[in-house]
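Removed from the display is one protein chain of the complex; every other protein chain stays in position.
Presenting subunit A:
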Amino acid sequence: MTKKSLLLAAALLAAGAGTSAQAETLKFAFQGALNALDPYSLNETFTLSSLGNTYEGLTRRGADLSIEPALAESWEVLEPTRWRFHLRKGVKFHNGSDFTAEDVAFSVDRVRSEGSDLTTRVPADAKVEVVDDYTVDFVLASPNPILHYEWDTFYIMDKEWTTENDAVKVTSASDTTPNYAALHANGTGPFKISSHEAGVKTVYEKNDGWWDEAKHNLDTVEFTPIGSDATRVAALLSGELDMVYPIPVQDIKRINDNAGTVALTGPELRTIFLGMDQMRDELLYSDVKGKNPMKDARVRKAFYQAIDIEAIKKKVMRDLSTPSAIMISPFLFSKAGEFERYPYDTEAAKALLAEAGYPDGFSIGMDCPNDRYVNDEAICQAVAAMLARINVKVDLNAQPKAKYFAKILASGGYDTSFYLLGWTPGSLDSWNVLSNLMNCRDESGAGSPFNNGGFCDEKIDSLTKEILVENDPEKRDGMIAEAFKISHDNAYYIPLHQQGLAWGVADNVDLVQRADNQFKFRFVTKN
């Protein structure tokens, strides 16, 4: 044996011993797949959550969802329409190139380009001015206090890398070949993607050159999508996986009873609610002809009071839900405590119906998804049974989400009389809820496209406009509360609950379950 090969063998041995002693691998599964790696291809929680381990935004959100500096060290509002961001120095992308202001300007252009699914991350009329290598100004057309609220998922890409690999154009669904950025990733984050086969397996490796101090102790993370609930739970119970999510509510007990695994539960930001057609002069699916009973606030309140939310919580959700009185998670709105649900009272509901001219009730068709939210179809069945007690006969039409959304949204002509929907504001701010769900709209959906019931309250509309440009937080929250109060008083919507999150975790893994259902590897330690 030559001296050289001896040295090599020794080095190999040392390397082998080194990795086996401390290499920590986290294996986890989610019900869906990670498809394209392009951070602007799909505005969907799991995709953005996964890519957030590799890419980073100017800001990020901490364990409690508070906004923290990330690629921007600090920022200030110079004047209401000019924001200045001071970028972090010495940050490198995974390919070794430096992070500078040019990359920010490039990313802003790209995220607003055709084919991107995240165009709203930066207002279309906002301009980016590069002051120097580490300072960027955003010049807005009108004041916007929540400009940076969604920037924790607006990931900054490397200009050189993207241009060199001919991936400036975002791969959209109509393209015949995916571009380089859809199959490879090059971010600044704590983990690099070392291999990715869409729908099969994705492997992440620790980024040793990360700018922040690593609190996690992982070297490798392996992600497998497992669609079947039973298999996902079995893989956790058998110890093959360290973490799986989501887990079905009926399996929580089983996972807790099993030695070595625990179910982590907590409220999610998503609000589940019922909406009613308040636009048409005659309901599409009802035996009431010539008029629309849902236009009458008394009928809507009767529906509201007929629903026994505690029974839904106990029987349907197995305690994994938090009844809600407003249309946004109480985590996200400081004055949420001022709201209280109308009490469950069948007699009062009957009286309201009689007063509105329907003492014998009526029939109404209800649309419901059966594979979108936690126990969605079961909730609808419970609501139908509760409404039967006030003589409202509900014809339930529960379908897979692909068919359900095609029917009840604008593309289906808002073909519904009564429906169940869930909403999480992407910006984690009330303005998103008001502008998407509560403003007036026309028949094609211009205005609030997801106000499927189509109610129209001028006061809420004007408040929404003011809230958008109000920079004073106290005043702003006051106006938001006012808008929500109008909705509550008129029962434009019937909020039901915040659905719960349920993750299955092995005992030797410590992690943070964020209420936005994002799983961040940087919070994980494994012993």
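We take it that contacts are C-beta pairs under 8 Å (C-beta built on N, C-alpha and C of every residue); 3 or more make two chains touch, one makes a residue touch a chain; residues count from 1.
To be clear about the criterion, contacts and distances are computed from a predicted model.
Student: Quick one: find the hidden chain's UniProt protein name among "NADH-quinone oxidoreductase subunit F", "Phosphate signaling complex protein PhoU", "Succinate dehydrogenase hydrophobic membrane anchor subunit" or "ABC transporter permease".
Tutor: Going by its UniProt entry, the chain not pictured is "ABC transporter permease".
Student: Touching the left-out chain: which of A:226, A:307 or A:349?
Tutor: The missing chain is touched by A:226.
Student: Which residue among A:450, A:492 or A:519 touches the omitted chain?
Tutor: A:450
Student: Among A:80, A:96, A:199 or A:337, single out the residue that touches the unshown chain.
Tutor: Of the listed residues, the one touching the omitted chain is A:199.
Student: Looking at the whole complex, which of A:119, A:165 or A:363 touches the chain that is not displayed?
Tutor: A:119
Student: If the hidden chain were put back, which residues of subunit A would touch it?
Tutor: Residue positions of subunit A that touch the missing chain: 29, 33, 35-36, 38, 41-44, 117-120, 171-178, 182-183, 197-201, 224-228, 230-231, 234-235, 237-240, 371, 400-403, 405-406, 409-412, 426, 432, 436, 444-446, 449-450.
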